[in-house]
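Only one protein chain is missing from this complex, and each of the others stays in its spot.
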Amino acid sequence: MTATTTTPTRTPPPERSGRRGAALLQRLVVVRELGILAALVLLIGITLIANPRFLSGQNVRDLMLSAAILVVLAAGQTMVIITRNVDLSVGSVLGLSAYATGTLLANMPGTPVVVAVLAGMAVGALCGLLNGVIVAVAKVPSLVVTLGTLYAIRGLDSLWGSTSGRLQINATDLPAGFKDFGGARVLGIPVLFLVAIAVVVVVGIHLRSYRSGRELFGIGSAPEAARLSGIPVGRRVLVAFVVNGALAGLAGVLYAARFQTLDTTAGTGLELNVVAAAVVGGVAIAGGTGSAWGAALGALLLTTIGTSLPQLGLDPFWRDAAVGALIIAAIALDKSLTDRLAARLRGRNLRGR
Amino acid sequence: MAVDTSAGPAAPARPSRAPRTLPSGSVITTFLVVFLVVAGFAVDGFASSRNAGFLLLDVAVVALIALPLTLIVVTGEIDLSVASTVGLSSSVMGWLWFQGLPLELIVPLVLVLGAVLGAVNGLLVTRLGLPSLAVTIGTLALYRGLAFVVLGDQAVADFPRSWTTWAISSIGGTGIPNVVLPLLVLVAVTAVVLHATPIGRSLYAMGNSEDAARFSGIDVGRTKLWLFVAAGVVSALGGVYWTLRYGSARADNATGVELQVIAAILLGGVSIFGGSGGLLGVMAGALLLASVRNALQLVNVPSDVLNIVTGVLLIVAVVAPQVTGWARGRLASRPPG
Amino acid sequence: MAGAPPAAPPGPADGPAPVLALRDVTKSFGAVAALRDARLELRAGSAHALVGENGAGKSTLVKILAGVHGPSSGQVLLDGEPVTLDGPAAARAAGIAVIYQEPTLFPDLSVAENIFMGRQPLGAGRRIDKARLHADCAALFERLGVALDPARPARGLSIADQQMVEIAKAISFEARVLVMDEPTAALSGVEVERLFAVARALRDGGAAVLFISHRFDEVFDLCDTITVMRDGAWVATSPTSELTVDQVIRMMVGRDVAELFPKQDVVPGEVVLQVEGLGSTGVFTDVSFEVRAGEIVALAGLVGAGRSEVVRAVFGVDAYDAGSVTVAGTRLKGGSPAAAMAAGIALVPEDRRQQGLVMELSVERNATLTRRWALSRFGWLTGRAERATAADWTQRMQVKAARLSDPVATLSGGNQQKVVLAKWLSTEPRVLIVDEPTRGIDVGTKSEVHRLMSSLAAEGLAVVMVSSELPEVLGMADRVLVMHEGRLVADIPRSRADEDSVMLAATGQAGAA
Partner (left out) sequence: AVLLSAAACGGTTRGDDDSAGGGSGSTAEADPDAEIPSGLSVAFLPKQLNNPYFSVADGGGEQAVGEFDGEYSEVGPSEASASSQVSYINTLTQQGADVIVTSANDPNAICSALDQARAAGASVVTFDSDTDPECRDVFINQATAEGIAETQIDEMADQIGGTGQVAILSATANATNQNTWIELMTEYAASEYPDMEIVTTVYGDDEDEKSFQETQGLLQTYPDLAGIISPTTVGIAAAARYLSGSEYKGQVALTGLGTPNQMREFVEDGTVTSFALWNPEDLGYLAAWAGAALAAGQITGEEGQTFTAGDLGEYTVGADGEIVLGDPTVFNADNIADFDF
């Protein structure tokens, strides 16, 4: 029984060009996001032809404002989805945080904006902690848990509203400083949008270049392998939920700042939009791949569809249908790209031998 | 084959007859029964036949759609577009009725439409290999959008009394709605398919490991495709029933019902990752959700609290087995004596 | 010394205190006692082998060393001090690197990240330095002779490549203790040789090596000490020099094992399986062969030659784009395993965890999955019919399982493999295709599998066997087909098949066809 160790005649095959593989991988990442970007540019182009005023200053600002909230939510959701989880409760968390912030500001008009923002984020983080603890400690599927908290947090929100006797918080109830924050611009760009961009950059860099970020990918890619390689799976997932909750809380504050009128239904039904934005942006629902930039682009694309379809003269009734068709087109495109890459990897593998 | 087992170290495995594990869903079913009994005594008006009728009417569509969706979830997929299919079927039904077609023709046409809608989902999932959660988030928006395209802001409401009354009236004077009988038949058929046929076995296999199922000769793609088609047809049937029950065909009918159906399925102990769970639990889950709401409404609990209760119930349903399993594990691993 | 090994505990006869030791470790999963008072001592600068039958508890022991499981009782000693390894991270911090029996990679991450997860080199602002990450990985691969691109994702790697990545990862820790649970099961000679070279270098550098394998040649080649386990309990520990293969086997199994390759001579009958011009772009081209009733045909070749892909295409799990498969004169519909099964083909796939078994389902459901239609009456399938069939077949295959209703995942690797065999043999096929049928199977069972294959062939079954184990190929096959880079390059009859002829063809150096 020595045959397996005979004839070590084969010399190690020539090193396969590392450049090419790296380039390929790089290209895939770029292409994924480029595809969405291209769709976005195409949509804007067509809309511009139909309505040249589409890119007027006011309209672009409005677009940014509308997108800001979804972008923040999508960035947070990306972290969670990458770990092979999902957080369906973000719409409810946004509602609760917006209402809490609004109540705080209405009762204490002297509260500085920063404190209001932190308070909103704290409310969100608390909700995220609840989700995260249940998911990570009890080891139960996040879809179920967050479906539960979707109902429960919304119920809490409206219960608060109906017992506090303040069903709606109007612009008049909010202090001027906060309202200014909602309308403020830097170099013509709405501050709310800048906040969203900052969030995306921070989350994006963390996911790409930090050990703890990479570990999130590991967890989503193969949970068992993550456990065996000593990654603190529970803690990482918990933190992802807390951060996502805090970002949903931040989105609640942005919501309050932007609309300045809120009741306890704020953000209802938003969860599917957020998941859709992430998925359109190339974040795989099965975990392990995706980027915050992609998700942000997805959010931007969905928002742009919302505002551009009416300008293309499309009957408003068509809007939902178009959004749905676009989501499907986006994931189909993404799939065909990844398939092509996988096929190429396979072919190379054979040749390399 | 002649194998010398006398000296073999391998103790031949015992057949598993002795300690049978409880059938899945028995916990939730027990819970349901306890709840019904308690509520029957504690809640005024809960245990009347009229209330039972209301309750069953409320749960009918959710239970109906839960049937095919349970099979889909067992295979590890999901269909979020079911409620939108209900809406689109309802719209199309209204539109066709408005065009003067007879209901006897409309109903089969709508069912065919449901099959087509389901097939679209199924083909996208099985042929293109797209994740069903993402696909059906897309068709959730698409089908609902098409429902509005068909009927816009109109409502078609002049359906014949004979049909609409059938949908809400009960068998004889029993208080049990007419719709319960066909529903029970469908439940029985689905239960047999899932639990006592080779098809059911293959559903569990592919839910746990698609690869292993394919390597065992199971045509995973085709099976899933047919399940999505079935979900489409049944949802369309739900659309027809919904339209008749409320006597109103509208594009926004059954908005959000998908979450109720999924809540029932998850409450019933079906794993969202596929491969485990049973129909008994799902039906119990659907009934439990509806009766808790009903009982709490009867004692004037506000709807905010109802939502909280629903959410907590869902979480408890998944966490509880985890906790008891953990506790049992602690007991078992304690050194004997 | 039939089953009565020296009972003396491995004393501290010579050398320093063991780096890592297990003392009277017991581990039970529910009612199953996987380890009973197991003990082990690993010393610096020594390569230690752990052998035992399937289900003897080797992997469980490894997982205790790795901190994955905590012992139910007993102690783990590090440098003579008791320690609690409460997680893989703790074991790693203690200087223990582990290669698990089944590769555990992150398919979406690059190979380099897989290796350095959690230890990626950092640059400015504690950000990961990608360039250095890839350079470090490339250097490591160079050392092991692995030809993989550090930047490619792990998804799509063959089992062998995955195993190599796992090895690279374990090596990269520069650990004091290197534990390898059947690292060579999927590897062929070249890779094994390289692995051993590295392992020896580490050992000579003062590391303690624990090596688990069912291939005794490897054990005797690499290790200086052997520990034998049986039924979760320690049996013996001896220097390799004092043992022979037969002694080891007797201690493992508790009896003598019959001839390893009991090939019966048969006269081949009709052509049952005919494969003509089969091709799949980028994978394999123009593969033609035929198999007669009673014949055992081996498909040999280096890892990655495309053997598995050919048999998968024949069975219809993978689609092909040229050629045809004919069974007993009837052409098969491509891409349909159901059609292949109907025609009488059975395929025991190479990856039992992904392809062979539904890990969460019970042993009985798995064993009868292929027979679900046959066992049902008018489409009605009862658990009782399944239980009876499963009990029958698992008994025939000597599957060691506590209960047939337990998930198959709780079985040891070898016992899982037996369930896969049971699942397919119970379909009573005309053509049996087995892909690495004895991977990870212990000697006793292996000879049973071989005897079974050979007697089934004698009864008229046509067998196609893909195997990377050359002795198995030479011992079992009536004919050896050799593949090289996706092509069939040689067809060698039993009489002319030997190590040289097969290896020459497999490395692409023989023009003979």
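Note that the chains are named A, B and C in the order they appear, and that numbering of residues resets to 1 at the start of each chain.
Heads up, the rule we're going with is that a contact is a pair of C-beta atoms (placed from the backbone, for glycine too) under 8 Å apart; a residue touches a chain by one contact, two chains touch by 3 or more.
Predicted, not measured: the structure shown is a model, and the values here were computed from it.
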Partners of the unshown chain among those that are drawn: A, B
Absent-chain contact - pick from B:P131, B:G247, B:G268 or B:G311: B:G247
Touching residues (missing chain, whole complex) on chain B: 44-45, 48, 50-51, 54, 57-58, 97-98, 100-105, 148, 152-153, 155, 157-165, 168, 242, 245-248, 250-256, 293-294, 297-298, 300, 302-304, 306-307
Interface residues of chain A (partner: the chain not displayed): 51, 53-54, 56, 58-59, 62, 66, 154-155, 158, 161-162, 167-168, 170-172, 183, 259-266, 268, 306-307, 310-311, 316-317
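Heads up, the rule we're going with is that only the chains that are shown with their structure count from here on.
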Distance between the centres, which are taken as Cα means, of chain C and chain B, whole angstrom: 42
Distance from the mean Cα position of chain B to that of chain A, given in whole angstrom: 29
Chain B: positions in contact with at least two other chains: none
Sequence positions of chain A contacting 2 or more other chains: 284
Complex interface listing, chain B residues touching chain C: 1-3, 5, 7-17, 19-21, 192, 196-198, 200-202, 204-205, 208-209, 211-219, 275-276, 332-333, 335
Chain C residues within the chain B interface of the complex: 28, 30, 53, 55, 72-73, 230-231, 253-255, 315, 317, 336-338, 340-341, 347, 349, 354-365, 369-370, 372-373, 375-376, 379-382, 387-388, 390-391, 394-396, 398-406, 423, 444, 448, 451-452, 455
Touching residues on chain C, where the partner in the complex is chain A: 66, 68, 87-89, 91-92, 100, 104-110, 113, 117-118, 120, 122, 126-128, 134, 138, 141-142, 145-153, 155-158, 161, 184, 188-190, 192-193, 196, 215-218, 221, 245, 282-283, 302, 304-306, 468-471, 474, 485-486, 499-500, 503, 507
